[in-house]
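With one protein chain withheld, the remaining protein chains of the complex are depicted in position.
The first chain written gets the first letter, and so on, giving A, B, C, D and E; residue counts start at 1 in each chain.
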Amino acid sequence: MSLWEYANPQKFMQLSRRVLPFVAAASVLCLLGGLAWGFFGTPDDYKQGSTVKIIYLHVPAAMMAINAWVMMLAASLVWLIRRHHVSALAAKAAAPVGLTFTLIALATGALWGQPMWGTWWAWDPRLTSFLILALFYLGYMALWQAVDDPDTAADLTGVLCIVGSVFALLSRYAVNFWNQGLHQGASLSLDKEENVADVFWFPLLVCIAGFVLLFLTLVLLRTRTEIRSRRLNALLARERMG
Amino acid sequence: MDLHVTDLAVARGGLTVLEGVGFSLLPGRALVLRGPNGIGKTTLLRTIAGLQPAVAGSISAGAEAIAYAAHADGLKATLTVTENLAFWAAIYGTDQVGPALEQMNLVELRDRQAANLSAGQKRRLGLARLLVTGRPVWVLDEPTVSLDLASVALFGDVMRGHLARGGSALIATHIDLGLEADVLELGPYRAQIGAGNGGAFDAAFGEDFA
Amino acid sequence: MDLHVTDLAVARGGLTVLEGVGFSLLPGRALVLRGPNGIGKTTLLRTIAGLQPAVAGSISAGAEAIAYAAHADGLKATLTVTENLAFWAAIYGTDQVGPALEQMNLVELRDRQAANLSAGQKRRLGLARLLVTGRPVWVLDEPTVSLDLASVALFGDVMRGHLARGGSALIATHIDLGLEADVLELGPYRAQIGAGNGGAFDAAFGEDFA
Amino acid sequence: MIALLIRDMRLAMRAGGGFGLGLAFFLLVAVLVPLGVGPESATLAKIAPGILWVGALLACLLSLDRLFALDFEDGSLDLLVTAPIPLEGVVAIKALAHWAVTGLPLTLVAPVLGILLNLPDAGFYWLVVSLLLGTPALSMIGAFGAALTVGLKRGGLLLSLLVLPLYVPTLIFGAEVVKRGAEGMATSTPLALLAAITAGASALLPFAAAAAIRINLR
Amino acid sequence: MIALLIRDMRLAMRAGGGFGLGLAFFLLVAVLVPLGVGPESATLAKIAPGILWVGALLACLLSLDRLFALDFEDGSLDLLVTAPIPLEGVVAIKALAHWAVTGLPLTLVAPVLGILLNLPDAGFYWLVVSLLLGTPALSMIGAFGAALTVGLKRGGLLLSLLVLPLYVPTLIFGAEVVKRGAEGMATSTPLALLAAITAGASALLPFAAAAAIRINLR
Partner (left out) sequence: MIPDLGKYADAVLGSYAASLGLITALVAWSLWRGARIRRTLAEVEARAAKAKEAKRNV
């Protein structure tokens, strides 16, 4: 049986119904476990004090914010090439999740920046490119919203996702170039090897796993909703015709 | 240029509206499509003109043989009659603006801006566009809307000339054009609501999975 | 509420299109305006409804007695049928949404968004608006466009009810409504092009002053 | 009248109503300016009041063309004019609804963008106060501009040209309030002038706008 | 194809075509920003490159919604799609026409606005060069956005939301060229990157835009 079988909505519904509880339970376990371990069970950093505890939210959220976009890009390509409805709907379902993670990364970063750099916000390349990423998410979601016909919306957002990915990469590069040598020195680039000791590293790993699982849970859940909503709209349209 | 349509199904807004449509249109012939409002005439013509994909079935003539005229005329209000027509002539690489103006009785209006034309005159200009395309298969969606009787007769003459030159025409209309033409009633091809209606969509979303 | 129109002249785009129009409309009566496209029916009705000033002449009824229904229905696509109607009821300070829905056969559609109505259903909703205005003089511009026969009959009933309650109606239409109504042909009132046509404009700029 | 307010706000919230797009545009301007100007926080702090006000003004402006145009296109405007409520009231209510779905949200998110632009701490309070006082004038003046251009095909850009010069006093006093507030100076004079503009615009412009609509409709 | 270019430019020049409105908007932004930011010439000189680029970008953006929407509304777009020229060509030509009536005039008047904003003398040359190289990319990216939103009711503000993030790299490199030029630094790297964006966008985006139009029309 080919993997593509699961791109059939019915197969997907059956599979996801069985898988969802386990993924959800695992994500709750990892998240609560990892965060509790990090919050209660790790010492303060000698330089950053207790703020180092923010890392357990900040880094996983930042990673997943980017990965969510990558997943949407992959799903869009699958839709545009193989026309599997589930992948289009999964991309749609993932966007708000990605946006939320981006906002978490931004918020925790800002709250961290206040004690560390003495400012909520600085136009550091990394921060700036995250802000731009948030804008891409917003535009993508707005386009889904604005188009009535679901297949048309899937096609258009797919094209936007591909073109947007290219420009997001370009922006990342441009932002790096723009702020080169003008602002923010070493205090910004906290190197993992240098700063993150094992005590911090293990709970962080658990938290990352938790965020990955949370992402999976939410995407599965929301994709199921989107599939139902597609069928609902089709039924309503038929009612109107008949 | 023959146009053969076989077992065609067309969809609008995700729902198949017509299915199993089949006919042949030979040079020198005109075919009139009939059916009540909303049955899918416009959808069918757009599919044949290549503007949207068919759900099923095949269309033999390439889109390059077809000149399509829609409900809207595609006129630019601030351009004059000649400028509007010359633009389309240039796009289609022909050079027949003068004869087209004459045949649709637009010579007197040639330097008038399209904004200052009456609805019927606008329509005449829209139909004159067909003459400058130089294409053999005309696909027309209610071509005589808002034309008065004299203009309908004028259009009939133009159409007969086109057919005599070996062209052909597929026309959706509610009124009698006074042409010798075959008629295709679309009623029998109305798609069944329910099973299989959504094409690929139904194959995926059709069953209960609540 | 009587409506007396005396020696009215109306203009569109700076040109007087109708002049010398006069008629009286008494409670319980309907008056149908007839005339070819472009003679100025819409212009006349808009003037009577108070949307534009008359060039000359007088209109006795105040605009407050008149409920006007134009070519366009003024529906909001994203509001439901009830929401659309309730809005107009609130504006006119009446509270008759329920009866209006029943009379225009819209009860089943009450929670449907206006965007999802067919053209005829939209028109029915537009006409139901008249019922919630509670106003005596209805001024209607082609009210039955895109209605099918059953709906035209329904509208005829509503209209008869309105007249029976002492209302009156002024209707521009090309078709037969099946109402007992007086008819006013507008042909004789077509404005003469030339002297005096422009009203105040001509008085100021009319003479040669080259 | 309240029915009209509710309807307009409901329409803005429904799908395609455009609620939120003004906000998004505001956010975009606040992001683009530093990208163009450069990341130095001292420079940004200096221009933040002005840029935030210009951004709010543009975001307001861009949502204006819907104000009467949609009602004009579907015929509601004709019906509203013949309805038993004064057209001046209709204009004022529609401007109020526009403010409620544009100016008010802009005011509420402005502090977040203030962070982005390094607005000095003292300025945040004054930013919100000045926007709260000034954005109603923006909506009201904009309603006048929209009334002038209703019925024109794609009047959007023309509308901008007509309205932007009218926005100048509001912009100057509004930005001045924030600038002075951020520097700890007295703000009462520009604040009073800002309030005066809003009061004057709300009192007089509905009449001008209603007249413009009547002229455009006939 | 040339016929299409001529038609689009002629339409823009005719009454109501919108030629000049983009320019006027650019001018207004350049005037409003000093009003908001304050008159200190040192500050203005510093932010001039960024503001001018942001202004050009917004002016470009606001004329975009006419690009395909007008043709869509009157049915020409359907006819163009069925005409014997590739849709990719149509898109590219229309973007070129847009540039010719928006980007090019903007480039030409930019030096005047540079004076208003106290742009340092050394910057004028680079301002013109960077706009000349960068505005074609703005038109082309904008055409892509317009293609995505063609047929949507009042897609204007949505169009902004979609297009502005795509403008970020162009804006950064463009403003950077002027900033460096004004300070007498080397400009070749950002200039080369700007040229690369323009070249890349012109080569690839017509295909994406044509695909979007086909999707929207069906």
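FYI, a contact is a pair of C-beta atoms (placed from the backbone, for glycine too) under 8 Å apart; a residue touches a chain by one contact, two chains touch by 3 or more.
Here the structure is a predicted model, which is why all the values come from computation and not from measurement.
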Ask   = Which listed residue, A:4, A:39 or A:201, touches the chain dropped from view?
value = A:39
Message = For review purposes, identify every residue of subunit A that touches the missing chain, sorted by number.
response = 35, 39-40, 44, 49-51, 53-54, 57-58, 61, 96-97, 100, 103-104, 107-108, 111-112, 114-115, 214, 218, 221-222, 224-225, 228-229, 231-232, 235-236, 238-239, 242
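The criterion applied here is as follows: only the chains that are shown with their structure count from here on.
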Task = Provide the labels of all chains in contact with subunit A and in contact with subunit E.
result = B, D
Task = Let me have the rounded angstrom distance from the C-alpha centre of subunit D over to the C-alpha centre of subunit E, please.
result = 25
Ask   = Taking each chain's centre as the mean position of its Cα atoms, how many Å separate subunit C from subunit D?
value = 36
Note = Per the C-alpha centroid definition, the whole-Å distance linking subunit A and subunit C comes out as 56
Query = In subunit C, what residues contact two or more other chains?
reply = none
Inquiry  = For subunit D, give me the residues that contact two or more of the other chains.
reply    = 15-16, 21, 24, 28, 34-35, 38
Complex contact set, residues of subunit E against subunit B = 2-4, 7, 10-11, 14-17, 71, 73-76, 78-85, 217-218
Query = Where on subunit C does subunit D make contact in their complex?
reply = 46, 49-53, 63-64, 66-68, 70-79, 83, 86-88, 90-93, 129
Query = In the complex formed with subunit D, which residues of subunit E make contact?
reply = 16, 18, 21-22, 24-25, 28-29, 32-33, 35-38, 43, 46-47, 49-51, 53-54, 57-58, 62-63, 65-66, 69-70, 152-154, 156-158, 160-161, 164-165, 167-168, 171-172, 175, 179
